[in-house]
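Selected chains from the complex are presented in situ; the others are not included.
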Amino acid sequence: MDFASLLGIISGLALIISAIFLGGNADVFLNVPGLMIVAGGTIAATLLTVQFKDVLNAFKAAWIVFTRDNTNPQEMIDTMLELSRVSHRHGLLKLGDVESDSHVLKRACNLLSEAASEQVIRNTLQNEIDSLIARHHSVQDVFRKMAAYAPAFGMLGTLIGLIQMLSQLSNPETIGPAMAVALLTTFYGSLLATMMFLPIAGKLHARTLTEVTNLEIIREGCISILTNDHYMHVYEQLASYLPEAQRKPIKIGRKQQQPPAAKPAAKAAANPVKERA
Amino acid sequence: MDFASLLGIISGLALIISAIFLGGNADVFLNVPGLMIVAGGTIAATLLTVQFKDVLNAFKAAWIVFTRDNTNPQEMIDTMLELSRVSHRHGLLKLGDVESDSHVLKRACNLLSEAASEQVIRNTLQNEIDSLIARHHSVQDVFRKMAAYAPAFGMLGTLIGLIQMLSQLSNPETIGPAMAVALLTTFYGSLLATMMFLPIAGKLHARTLTEVTNLEIIREGCISILTNDHYMHVYEQLASYLPEAQRKPIKIGRKQQQPPAAKPAAKAAANPVKERA
Amino acid sequence: MDFASLLGIISGLALIISAIFLGGNADVFLNVPGLMIVAGGTIAATLLTVQFKDVLNAFKAAWIVFTRDNTNPQEMIDTMLELSRVSHRHGLLKLGDVESDSHVLKRACNLLSEAASEQVIRNTLQNEIDSLIARHHSVQDVFRKMAAYAPAFGMLGTLIGLIQMLSQLSNPETIGPAMAVALLTTFYGSLLATMMFLPIAGKLHARTLTEVTNLEIIREGCISILTNDHYMHVYEQLASYLPEAQRKPIKIGRKQQQPPAAKPAAKAAANPVKERA
């Protein structure tokens, strides 16, 4: 799990829980029926709104995004530069042997080794990018819808509580506690939306942007390789996907014979070439 | 009716109803005039906003979406692969004999068998996609407008109740019950929007996305068939519409002589060819 | 006036009025100064926001949309098919004689009879579509702005009433009626927005969509006529603007000699041809 998420979830929960315990009796904040209306209602409305497999996919995606790291653009650029070097020394055909975790990178290498035209490579990879965006979007949408349903069910629960309380105004002393209970569902709904559904939707969105950048680096890199661009030119082309501070000047000449240790992500692409060459 | 919707509607209603009964007297939650203001007002404003036939279409579409299954993209890809196989063995002309439930697939096959140009096929199918999106959008819009009107009429009903109560503050003991009644319309409006109109609009939107994907698979598949792509190439082209996990490797060779039992949706396209071949 | 609007406005008002009368003294709901703040303020802010002629145009457009029917796409397709038949029998030149209520259709026929190029026809009609959308949009905008201003002035009126009441808390018995009066402007504002401005804006938007579809049918039909497409081909091209259920199979052959009675909207285009042919 990435450090920021862990820190965020622990500190966030700690703050809320300590605020509850500081106020004295914390058991007033636990109300199982209220919790069921909000959590259950949110899930029920979400099942009605989207397809069942989308809900499963959404939770699977949320699990992945918080536990698995993704390739960052810098590593992907290193991989593409390695591929460019391989192509220059051994020809495009050699790229067909490249092994990679990334399904798309492998497919792009196959297309390069088959000498596909620039148009075909561009279309194929753009297609992958478009459908990745579409698929990820529908997953994020599940959490965005949950973030909208949770406060709505919180308000419905509060309305039910208020109506029940107001219709039985026999004993004025019970008004306070009854209203406290009624407000609890609003609290649950807001808490779920603010601390759970919105952050997950945001994290998934950020992850999508990174993956799209990676695919775009693959696309531009492959086209540079195909048009047999110079090593340095490929880097310059791809470096515009990085913020200026992270771009590093590339030295040509002696350094090229002693390439710096390839970064982890580049190994997948670099190793097979070495082994089989 | 699909399982998720059934589960969602039953669990959602069960939660709300049990919350109402847990609080004691449930009959306070039934108020026919209040229900009429919210439901009637929502329908009245919707009739004013859209055309009558759009309202009818919207309810018909909602009925269809919850009762009828739609072709999933995997089946549509299988169908297109089957068509690709037919075209390779018997020529494009044979595609004119294909029968299918899908109006668009039939039309695309006719265009293929008439040897229409790639441009014509692309335009025709893109046109179908665009007008399908436009028509579906106006149907979803009806439910989105209802989801906006219902809480507005809920608030109007509550305002009417509050104004009546406040203008007759003779007996302080009636304030509670009167406010309970006034709040009921807000409750009705939120409940209708959250448990009915928003989920239906969402489901229709999700269904539209699936249908658009299917039409795009038809479009890309037909163009691949027209340009006489290899069976495996067609699959790779179309597989980008599926999430990575659902893509299956395609074996070439022996397997092709013993194709796995075509999936149900593919039968419509596959059968006539076998029968007539 | 179309039936749905009439039904909507009558049932909506009946519901609100009966809810007011059911609660006892209805005269508490009439407050002329409050009504003036909301209605007057909304109009004043609208005059400040848009140009005077846009306000006039908006009300004129609202009047037209509720009283005059518009050509539905089915009739427009029939008209275009009729024109296609005329062009096949008598040549493009004959289209110059066509008379029609629609300014755009007449202009398109003139362009056809002048043997304008496809590019010119497409540009000219696309220009008409774009500027129709822009003009209609600014008209809808007036009502959308009114729908936003009305509740805002309702809230301002309520704030004025509340501040006046709270600053003179001499007699606690007057609190109730004073708050009732203060809430009235909120009620007026919401009612105006929900039952008047939003439905009109929605109806205008729906009408715009239909008109755009009609213009697109004219555009595509004219280009089909120009490229001398077959009668059946023209129909197929245009039918994608209709939902699948409304498309009718076209028979070729005998039927063509005895065309079904042209629909009313088609008459304008069809008649002059017969008379002069």
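We call the chains A, B and C, going by the order they appear; numbering starts again at 1 in every chain.
The rule we apply is simple: a contact is a pair of C-beta atoms (placed from the backbone, for glycine too) under 8 Å apart; a residue touches a chain by one contact, two chains touch by 3 or more.
Model, not experiment: these values are computed from the prediction.
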item: Entire complex copy count, 3 subunits given; value: 5
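One rule holds for everything that comes next: only the chains that are shown with their structure count from here on.
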item: Chains touching both chain B and chain C; value: none
item: Classification of the chain A:chain B interface as same or different, half of numbers criterion; value: different
item: Chain A on chain C, rotation in degrees - Cα superposition, rounded to nearest 5; value: 145
item: Separation of mean Cα positions, chain B and chain A [Å, integer]; value: 26
item: Rounded Å distance, chain A centre to chain C centre (Cα mean); value: 42
item: For chain B, residues that touch 2 or more chains besides their own; value: none
item: Footprint of chain B on chain C - complex, ascending; value: 2-5, 7-9, 11-12, 15-16, 18-20, 22-25, 28-29, 173, 175-177, 179-180, 183-184, 186-187, 190-191, 193-195, 198-200, 202-203, 206, 209, 213, 236-237, 240-241, 243-244
item: Interface residues, chain B side, partner chain C - complex; value: 33, 36-37, 40-41, 43-52, 54-55, 57, 103, 107, 124, 127-128, 131, 134-135, 138, 145, 148-149, 152-153, 155-157, 159-169
